[in-house]
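What you see is the complex with one protein chain gone and the rest in place.
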Amino acid sequence: MKNCYEPFPMHIDRVVIETTDATLKSFELTFDRKEDREEFFSKYNPGQFCQLSIFGKGEAPIGIASAAWEGDFVRFTVQKMGKFTTAIHAMHAGDPIGMRGPLGNGFPLDEWKGMNLLVIGGGCAFSTLYAMTKHILHPSHRADYAEITALYGTRNSGLCLYKPVIEEWHNRSDIEVHQAIDIAEDDWKYHVGFVPAVLEEMAPKPKNTVAVLCGPPVMTRFTLPILTKLGFPPERIFTSLEKRMKCGVGHCGRCNIGHKYVCKDGPVFTLKELQELPNEI
Amino acid sequence: MKNKKPSIILFQCQYCLASMQDQYWVEHELPANVKLVKVPCSGRIDPMYILNAVQGGADGIIVCGCMPEKCHYKEGNLHARRTLSEFRNFLSSLGYPQERFIFHWMNIDERAVIQPLIAEFEEHLETLKPQTLLKTRTFSQEGS
Amino acid sequence: MASTRNIKIQTEAKRLLQEKAVDVVIGFKKGTLPYKMQPCFIHDAKEVEQLELNGLCSNNLAVYLNHRPKGEKTAIVVRGCESRVVQALVLENRHARENLYLIGVPCIGILDLQKLQADEQDPILAVEEEGDQVRVTYRSGEKTFKRIEILHDACLHCNHPQPMHADMVIDEPGYFEDQPYEKSYLDSFRKLSIEKRNARFKEEAERCIRCYACREACPMCTCEECFVNHSRPQWTDSTTNPAGQQAWHIIRAFHQAGRCVSCGACERACPMNIKMTYLTDLLNQDIFTEYGFEPGVDEALLPPFLTLGDDQVKFTDQQEDNHAG
Partner (left out) sequence: MQAKWISKKDLQKLVAKWVKKYAVYAPVYNGKELAFQIVEKPAQIVLDDYLNTRYPAKSLILPQSEVLMKYDGILHGVENAEKEKIILGIRSCDARAMRLLDHALIDDQNPDEYWKRKRDSAIIFTLGCNEPEETCFCTAVGGSPFGTNESDGLLIDMGDAYCIYLMTEKGKVLFKDLPDADEAQLKNVKKMTKQVEKDMPALLPKQELHDALMASFETDFWKDVSQSCLGCGVCTFLCPSCFCFDIVDETVRKERVRNWDTCMFRTYSLEASGHNPRPTKAERTRQRVMHKFAYWVDLIDEIGCTGCGRCVKYCPVNIDIREIAATALQQDFEGMKK
């Protein structure tokens, strides 16, 4: 059995500065060993995360932002925040790095087959939703799902992630994309306002639809009631949580909400599951 | 290992070396056994820096600061003098003798004083055994 | 039967709460074990009968002042050491003195559980204090001690058992009188060879399990973030290895130089029975010799590391002497 604390040796293949203020960068990592790559892709399901590891700086759990079909790399979008993320922001293509994963449950894509998807993302938490949407938009998966609607809100247009791809989505017919920013800007073509308000305005139909929600806690707190108001039942509202983590495999104890561990039993939970757990987010 | 020179950590305030030659010497020509830790002011030297040096196995510690009334930050040197001399007393009661830890307050007109000072200190340290009492780390360089 | 001391404390607490002079009274109440007392927070005048003070009250109550809601009017039962903490913290601008009401109690000393329970495998079933006598019932039988035999070392070396700066003092005799500053017990340590001192220090420090009970029990440890928790940069090992253990004990003590009131709460909180007040006492003795300063005693004098006094002049003179000589 493999040691669950030992990271895969990886290298950074490409670094993309995502936002105009450069607090968000995407890192594409490639595997040093073939067997690690095979192991990773045999398990990977969008919505999962990895523990990135830089010796001396520790580890940090980061959501996976690439779909498996994109290539032999794994993408992570990292916001500069604490000790680890500051360190990774200083790294360049070609630098070695460690990675453990994929960890967590990911989105139950099989369960959702045949249904409409409503994807709601805010800020940098959009990364795993991006991976999921990309996965679904692939020709071999697209037919499994009905209509796809995405709503992506950022504070301003400069903070929008994956701009070229989202631009392309706007022109596609198999996905309906809404974008929102908090304050109006001159050449902005889309919605202006907070995600909950825009969502209420869009008024998506709850029938046969799954809502997937990832965003900062404030956004989540105000968007959930809107979804409920629109008629989405709690078992069809999915969200992904964040906690401080160390081990990532349910041993070290700190990421629990009630008896569930976010790292092992999550990070994706339905609103129904969360309602049954103590309120400690 | 017998001939190994005593390791010295030199904590140096960046303002007090007035002469260019001395400055250059400290920055580029220090003997290999002396490590320079440049600080913006002697008042910036946290006892933790000193302790890290001690735990890392430094045989001697020199703290260089400005003369009274010459501190760039008005009274950083006074602060350093108060706290660090007490810390020196404290360390000496726990296993790091005072003679291994010296202060040097520099004068503006001082020229070529630091070189003999270090040499003399080194000579003195050579008469002592390598410090082991508070050494807890087995590496040669240490950070601060 | 409540002792007259306790009754007087209760009466004062009741008066304060009834007159709404304070929101809460912090004191001690009976614990769940015969040899432990619990800190308690009385909000209601009806509950004052819980208040008690005896030799088993091992904590320094002033530690709770750091966690009380802002602006709360707090009355606190203080012995000598606690009263000095309050004064020291007020000087450091940690608390507003006008929000505090100190119920001073002349100290009767704190019993040392370690001395009380020399054999840890022989549990204590009851402790009764009667003046100078302390009767302890163990599983193996009864034993009577003189109070002085089982007092905590910090209390034996205490020179200000009488509460200072208190708003009222309970009129009951304490066990000790105030004395001039002297920590002569340190002499035997200072006289040891450097190797022996070092060995003594290591023997204590390296039993540390890094639970930080000493830090949390200390009323003077008021930092928002402790140096051991700091991650950028990481100051020292957070592991229980000698480097980390020694660094913790050295720097913790040093942060208390000229601040520690020598109450010994750290030692009594330590689950591993590590001796550590001697470290801060060593520092404080130096500071007393150098500056004549005792933490928490004077109402206006700042601790030596918060002020520079007339160092500018003194230091200049000293340097001039050096150069002349």
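Assorted remarks:
Chains here go by letter, A, B and C, matching the order in which they are written, and residues are numbered from 1 within each.
Please note the rule applied: a residue touches a chain if its C-beta (ideal position, glycine included) is under 8 Å from a C-beta of that chain, and two chains touch if they have at least 3 such contacts.
Nothing here was measured: the structure is a model prediction, and the numbers come from that model.
Here one chain is not drawn; of A:227, A:247 or A:271, the residue touching it is A:247.
Touch with the chain omitted from the figure is made, among A:56, A:114 or A:164, by A:56. Subunit C residues in contact with the hidden partner, per the touch definition given at the top, are 31-34, 36-41, 58-59, 63-64, 67, 120-123, 125, 139, 207, 209-213, 215-217, 229, 237-241, 268-269, 271-273. Taking the whole complex into account, subunit A touches the unshown chain at residues 1, 3-7, 9, 53, 55-60, 81-85, 96, 98, 217, 242-244, 246-247, 249-254, 256, 258-259, 264, 278-281.
Basically, only the chains that are shown with their structure count from here on.
Centroids built from CA atoms put subunit C at 51 Å from subunit A.
Centre-to-centre, using mean CA coordinates, subunit B is 35 Å away from subunit C.
Along subunit C, no residue makes contact with two or more other chains. Multi-chain contact residues of subunit A (touching two or more other chains) are absent. Interface residues of subunit C facing subunit B in the complex, by the touch rule stated above, are 189-190, 194-195, 197-198, 201, 227, 235-236, 241-243, 246-247, 250-251, 253-254, 257, 279, 282-283, 286-287, 290, 304-305, 308, 311-312, 315-316, 319, 323. On subunit B, the positions that touch subunit C within their shared complex are 47-48, 51-52, 55, 67-69, 75, 77-79, 81-83, 86-87, 89-95, 97, 105, 107, 133-134, 136-137.
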